[in-house]
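Missing here: one protein chain of the complex. Every other protein chain is in place.
Now for chain A:
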Amino acid sequence: MPQFDPSSFASQIFWLAVAFFVLYQLVVKLVMPGLGGVMESRQRTIDEDLARAADLKARTDAAIESYEAALADARAKAQAVLRETNEELARAADARNREVSDALARRIEDGEARIAAARAEALEGVRDVAADVASAVTGKLMGEAVDETAARQSVDAVMREAR
């Protein structure tokens, strides 16, 4: 096999060294500053963008947090106002209710008193009429005048029974 022929070794190794040196120079001079540089700057750009995005996100979160705090605060305040108003209204309504029911109760009492008076008056009238009628009827039946007082007394007795 030609691989084991030492006569070509010197040439192979010499040209290997030359070719590899050229390639190494190529990598160091062309690839590393160019490609390596651009990839590094890309990584830097990406890192910076990510950092900025994280910063913006933190700020957004803070804004959302303060907004929510404000919202909760406003809600609590609104509820407090609502509750206060409710209580006030309830108190006012209670007072009015009491007032109105007192007035009603007074008028009912007045009415009842008037009714009682009217009734007493009416009963008085009925007794007089009944006594007159009783004495008149008795007089007609018996043909003699009846004692006014006796008639009145018996009417009273009957009415007491009826009551």
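In this section, contacts are C-beta pairs under 8 Å (C-beta built on N, C-alpha and C of every residue); 3 or more make two chains touch, one makes a residue touch a chain; residues count from 1.
The working rule: contacts and distances are computed from a predicted model.
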Name the absent chain by its UniProt protein name; which of "Carbohydrate ABC transporter membrane protein 2, CUT1 family", "ATP synthase subunit a", "ATP-binding cassette domain-containing protein" or "Succinate dehydrogenase" is it? "ATP synthase subunit a"
Considering the whole complex, not just the chains shown, which residues of chain A touch the missing one? 1-5, 7-20, 22-24, 26-28, 30-32, 34-39, 41-42, 45
